[in-house]
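The complex is shown incomplete by one protein chain, all other protein chains being positioned as in the whole.
What follows is chain A.
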Amino acid sequence: MNALILRVAGRFLLPMALLFSLYLLWRGHNEPGGGFVGGLVAAAGFTVYALPRGRAALLAALRWPPAAVAGTGLLLALLAGGTGLLAQAPFLTHQWVLTEGGLALGTALIFDVGVYLAVLGAVTAFVSYYLDEETA
């Protein structure tokens, strides 16, 4: 698939989609958003970018193989859940650090990053097989 409009649009859409996805991920705990939507938006950005460019371009843009991205996501989610065990609480009991400014940082964010990566990795792994081999 080689379309000029898609090629040019993809170049601008990818960074914007990534920024937006991170914004969604970050605000997710208090405002609409979250790791799942964030991962989907990022995956959409990568897909649009890669459609006219081919599989090699997708893998290059991702830096890591999609399966590794998904695996890292699973591992992060597991580790975030494991911190509960260290605190003598059941698995997946999130731990929190509350700052003065009212900002609450917790392992829930790590878990959500895990969800984000798992979704991103799964979708891109799937998509990568429908892309042209070499169109660079």
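We take it that a residue touches a chain if its C-beta (ideal position, glycine included) is under 8 Å from a C-beta of that chain, and two chains touch if they have at least 3 such contacts; residues count from 1.
Heads up, the rule we're going with is that contacts and distances are computed from a predicted model.
> Choose one: "Carbon-monoxide dehydrogenase medium subunit", "Carbohydrate ABC transporter permease", "Na(+)/H(+) antiporter subunit A" or "NADH-quinone oxidoreductase subunit D". The correct choice is the protein name in UniProt for the chain not shown.
"Na(+)/H(+) antiporter subunit A"
> Name every residue on chain A in touch with the hidden partner chain.
With respect to the unshown chain, the touching residues of chain A are 1, 24, 28-37, 40-41, 43-44, 47-48, 51, 55-56, 59-60, 63-68, 70-71, 73-74, 77-78, 81, 85, 88-92, 94, 96, 98, 104, 106, 108, 111-112, 114-115, 118-119, 121-123, 125-131, 133-134.
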